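Below is one structure, written out as structure tokens, with a few remarks after it.
Note that one protein chain of the assembly has been removed; the remaining protein chains are unaltered in position.
Right after this comes subunit A.
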Amino acid sequence: MSELLIAKGLQKVYGRKGNAYTAIQSIDLTVGKGEFVGIMGPSGSGKTTLLNTLSTIDRPTSGSVTINGTDVVQMNEQDLATFRRERLGFIFQDYNLLDTLSVEENIALPLALAKVNPDEIDDRVHHIAAKLGLEEILNKFPYEISGGQQQRTAAARAIVVRPDLIFADEPTGALDSKSATALLQMMTQINDEETATILMVTHDAFSASYCHRILFIKDGEIFTELDRGHLTRKVYFQKILDVLSALGGGQSDII
């Protein structure tokens, strides 16, 4: 398996001297092509900061991030934006759909920005929509559909560009359990069928149990790593709970 994302000596410090707060101490990690990796940890452990620095939304204080051979830390703002929209996909906790655009347009947006030819945009949007069961609501606006549908739309927008890597930040955080399960199954499905690489931040053990591998973070450092291997999801889930209780602070999130 080739390595898609490599982070070395990643550090992120907020604030200035005297008032500095270190969100990430020093993290090295790699994500292979086609992997579905989870990042877990208690509140304030630096999960989201890590995801943001890995996904080029935020710049690390020091260290390097290489995605598919490109050093993204050295890129300028302009190139980064282009890189983001052509090579990366994002799914956020609060969906982050554009209220002013319909579901279809929200999905088509990254393709339109990349100046893909309109016929192809149409094809790809409909193909994805069919896959994620969004065909019925293509002409609706985000405020007219449910949270689960919104999140599926966001997922569709993330994968429609066929990105190298999809970043998901607490994608199930605002969903009820049924929608959450559906979304996770869908993510597993796109991970399998489209061989999309996914990096997901979550503090929910159930969501995490869908991953191949989980990195546990505590106080800005990698605490441990848990590989699913050939375990069933149920067993894996139990193992995650064990690690969380060892980690401390995770109890409140146990179902």
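Assorted remarks:
By definition in this document, a residue touches a chain if its C-beta (ideal position, glycine included) is under 8 Å from a C-beta of that chain, and two chains touch if they have at least 3 such contacts; residues count from 1.
Following the convention adopted for this analysis, contacts and distances are computed from a predicted model.
Per the UniProt record, the chain missing from the shown structure is "ABC transporter permease", taken from the list "STAS domain-containing protein", "Cytochrome c553", "Heme exporter protein B" or "ABC transporter permease".
Listed residues A:Ala81, A:Ala130 or A:Val235: the one in touch with the omitted chain is A:Ala81. Among A:Ser26, A:Asn96 or A:Thr181, only A:Asn96 touches the chain that is left out of the view. Across A:Val65, A:Ala108, A:Ile217 or A:Leu241, the residue that sits in touch with the chain not pictured is A:Ala108. Subunit A meets the missing chain through residues 52, 57-58, 77-78, 80-86, 88, 90, 92, 96-101, 105, 108-113, 115-116, 118, 121-122, 141, 143, 157.
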